[in-house]
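Shown here: the complex without one of its protein chains, the others still in place.
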Amino acid sequence: MEGLLTQPFLTALLFGAVTAGVPLLLAGLGEQISEKAGVLNIGIEGMMLFGAYTGFVAAFYTGSFTLGFLAGGVGGAVVASIVMLLCIRFGLNQIVIGIAVTIGFEGLTALLHYFQFSRTYPRLDAAPVIALPGLSQIPVLGPGLFSHNAVVYLAVILVGVFTWMFRSTYVGLNLESAGNKPAALDAAGVSVIKTRALAVLSTGFLAGLGGAYMANVGAGLFVPMMTGGAGFIGIVLAMLARGKPLWVLLGAALFGASLSMTTALQVAGVNVPTDVVQMLPFAMVMLVLVIFARHSVLPPALGLPYVRGDRG
Amino acid sequence: MSAEVETLPGPLPGGDRLKEIGAAAARVLIPVLLALIMGGIILLILGKDPLAYYGYVAKRGLLTWGGLQETFTRMAPLLLIASGLIVAFRAGIWNLGGDGQFLLGAVITSAVAPLLVGSLPDLIVLPFCMLLSIATGALWSVVPAILKARYGINEIITSMMMSFLGTSFANVLIKLFFWDPATTVPQTRTLPVDDRLPRLFGSTVHAGVLIALAVIILVHLMMTRTAFGLKLQVVGANPAAAVHAGLNVAWLTVATFAISAGLIGLAGSVEILGVFGTVRADWNPAYGLLVVPLVFLARFNGYGTIGFVFFFSALMIGGDSAARRVGVPQHFVLVLVALLLIFLAVVEYLDHLRRKKVR
Amino acid sequence: ADVKKLAIMTPEDPTDYGWNQQGYDAAKAVAEKFGLEFMPATGLGYGDVHPQARELADDGASLIIAHASGYNTAVPEVGAEKKVPVAIVDKEGTGKAGVLADYTLSGHEGAYMAGALAAKMSKSKTVGIVVSGEPPSWNSQSAAFANGVKATDSGVKILYAVIGPAAYSDAAGGKRVTEQLIGAGADVIFGQGDGASFGMLQAVETAKTKTWFIDVIGDKTKIDKGSLLSSVIWDMVPVYTQMVEDLKADKFGSHEYAISLKDNSVQLLHSKHIPDDVWASLEDLRSKIIDGSVKVDRIEDAQKVRALMSQVDPGPAQ
């Protein structure tokens, strides 16, 4: 079967892994910000889905991918603003609202799709690609890894930016404090509510962008429930990453790669049920957790609303 | 992360029973009204008649005997999952792996029950299968439980991972081991209707509903009136205090996980023994996603949960029917459910503020 | 028996240019033809449909068409309970006079023709099959397609990929896997996959080299942008018509229903992209299949389908 492992195919595999991994990366990075700030953002699936919808609608009607991605981010942020208002501002239960948001936007986008697109199924053209000079010339790796839509590079750059931001900026300190000891942040004169609100909005934007990427680049169209649990994988990635953006990247790469692996194995004629292949990344992560059983540190204030001066 | 809901042991201060009941009723009715209004607006935008829709929902979900039976039937798995979640959440353990536990429980029952019914009486087969599924669910929680108890690895991650794994594994089991040779579609053998859980008083409601009610009440009593329950709550509310008080936190964690996952496994079993009789590959009703918020809204109180589960079952049954009759896609029910959850949360929060003031 | 109301239950909304829409449209047409009240229950999902089936029965359905393999246990139970005739799919050999009939449909004959078409149209001598799951009816088409390809040109490579075990609405997955197969050299894609198939179509449309898409069950011509080569179209009108007639004649449940090339309930979509000479040879193949001189195997088991694909000789490396 080696005959199949041609350059174009390997390239397509790499390319596919990146395309599949980027939404997870964006969702994971977004969720990480919320979690750092002490917000368990379970509604991220809903944010992705709505971002996918708004992103697609904008790209389809304006013909501009840039506007599409922007609209996707904004769509995600709109959903996030519900979470922000109810959970951060009013301190409602984050799990209830998060799940409600996910269920609600699953339903809403499906409804919208039904009335808008279900008879025409509009599809976008191929998304514009930026080939990185030099790097994209490398055989296989070049076109597989370095010839992608700008969002991909943005996502990877964000990993670096966030790493720097978490470690050496006030934003990083504020986020860390909001999740670890919000009262201390408040006492230092920084609004916990604002910090968390911004974190949640950023999460929404990133998740929405991930959704829009999925719709506009990943699929080229919108169909109901198309995120298929990517948001929940994002939550897991963020938690596993223990606050390190680089680990989100690695996790997203693992999941993206294993999806590509599925195709590779099949095309190579390896006869295993797809269910088994699908279990691989999860099994691998579990195995790693069991072997390197390290204390996982979630921010102590995760999921708890902050009320100034509250003694319970 | 810890429970933000009040899990205060001991009776709530402040007394008047009637007033409390009134407040409780308002806590449900006001959000329902608000959600219906919002949903109605959406329906109007879609060009449908909200009154007709809601009329059908009420008629099918609550007001006709046929629909009411369906509502009761739907409650069984939801109540059992809720029981499992209450145990875990009150103990501060975020078992979010319910779907995997549920499916594996269902698959084991559907694999074993049809094989045994021929040779053993139903009175033995059915309880045996339930026990088997409880054990299966519990077994699937062992890894997260030990990782949490021994190494402090956050159980949200591990239980979600195990859930993803469990859903796939359930399919693998069906496709590789339990595939009914008589079907081309991958599904287990079917337990004949006559061998399923007995139906109550000639209705279509099966006895599993009674089991579920009994279980959730028992769980509630266990959590509120026994030493074991209080120990779990101490662990949940302040693990350091639990260590200080000499509680065996590791053991309690494993026990909690096992009970929780076991009950969710039982939910899978009862759903098969009562309703489906078989499990198809790739079937995943994802009940966990709905039950989790309900349990929170009820503040982990078993009785409150029964109320919410009843209400949401009625909404699901009635909503599906109404959507068909009015001609909106079924997805509208999801929107309605979400609106309800949000408004319930808002009103419950306002009530929480009120109570706090009173105290 | 008296037939007044015709009910159909579908898991998705009937707007998919595929399984759900074909079933819905056919049932509606048949209801109109016989002057029956049409009772559609669509978008029911894959969960517990006992409640909906009972409701349809209570509302007086004369026949419930349970149009999803996932409904073939639950709905017959309700049918027995409520004494309403039920038609199911994917459970052959379970018919019961007056009560239950199976209409497992397979377009394998059509898929075999599609395979022939693909082999003739492929310039790269590589064709791909992408599916978003492995239900028996798709399996039989995947296998027949592969056999059709091989029989036509044994030098053509066949690539087979499943997006995921139940990735029916995974449009992004559909596109990704399709692109990967195109990357591996395929220039004709035979795609089966509900919502995911639109992702496949998009991948084909945006491929750098000219690539064709062959669809199944429905007719996407209306939304074609120039890449829809053909489709294995399933027409359920004859089947449902027969059901109603059988019911009236009290023969329902005495036999099973099928679709075939013979009565045009299975046909290959004649798109404008198919050259005339190719179409002529396909017409020829069609009559051979009908008269039995070309035999098309019906292989439904996923393992066997995959085994069949891996036996395909990939030919020399590029």
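We call the chains A, B and C, going by the order they appear; numbering starts again at 1 in every chain.
In this section, contacts are C-beta pairs under 8 Å (C-beta built on N, C-alpha and C of every residue); 3 or more make two chains touch, one makes a residue touch a chain.
The rule is short, and it goes like this: contacts and distances are computed from a predicted model.
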### Query
What is the protein name, per UniProt, of the chain that does not appear here: "Anti-sigma factor antagonist", "Coenzyme F420-reducing hydrogenase delta subunit", "Dihydroxyacetone kinase" or "ABC transporter ATP-binding protein"?
"ABC transporter ATP-binding protein"
### Query
Where does the absent chain make contact, in terms of the chains shown?
A, B
### Hidden partner chain, touching residue among A:A127, A:L185, A:A207 or A:A264
A:L185
### Task
Identify the residues of chain A touching the omitted chain, counting contacts across the whole complex.
168-171, 173-174, 176-177, 180-181, 183-191, 297, 308-309, 311-312
### Task
Mind listing the chain B residues that contact the chain we can't see here?
6-13, 224-228, 230-231, 233-234, 237-238, 240-241, 243-248, 356-359
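Rule of thumb we're sticking to: only the chains that are shown with their structure count from here on.
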### Task
Return the chain pair with more inter-chain C-beta contacts, choosing between B-C and A-B.
A-B
### Query
Measuring from the mean C-alpha position of chain B to the mean C-alpha position of chain C, what distance in angstrom results?
36
### Task
Specify, in ascending order, the residues of chain A that touch 2 or more different other chains.
114, 224, 273, 275, 278
### Summary
Touching two or more other chains in chain C are residues 13, 165, 302
### Query
Can you list the residues on chain A that touch chain C in the complex?
1-4, 6, 8-9, 11-13, 15-16, 19-20, 23, 114, 118-126, 214-215, 218-226, 228, 259-260, 262-264, 266-267, 269-271, 273-275, 278
### Query
For chain B, which residues are in contact with chain C within the complex?
60, 66-67, 70, 73-74, 168, 171, 175, 182-185, 187, 190, 193, 204, 275-278, 280-283, 285, 317, 320-321, 323-324, 329-331
### Query
Which chain C residues qualify as touching chain B in the complex?
13, 40-48, 50-52, 54-55, 58, 69-70, 72-74, 77, 80-81, 90-93, 104, 133, 135-136, 165-166, 300-302
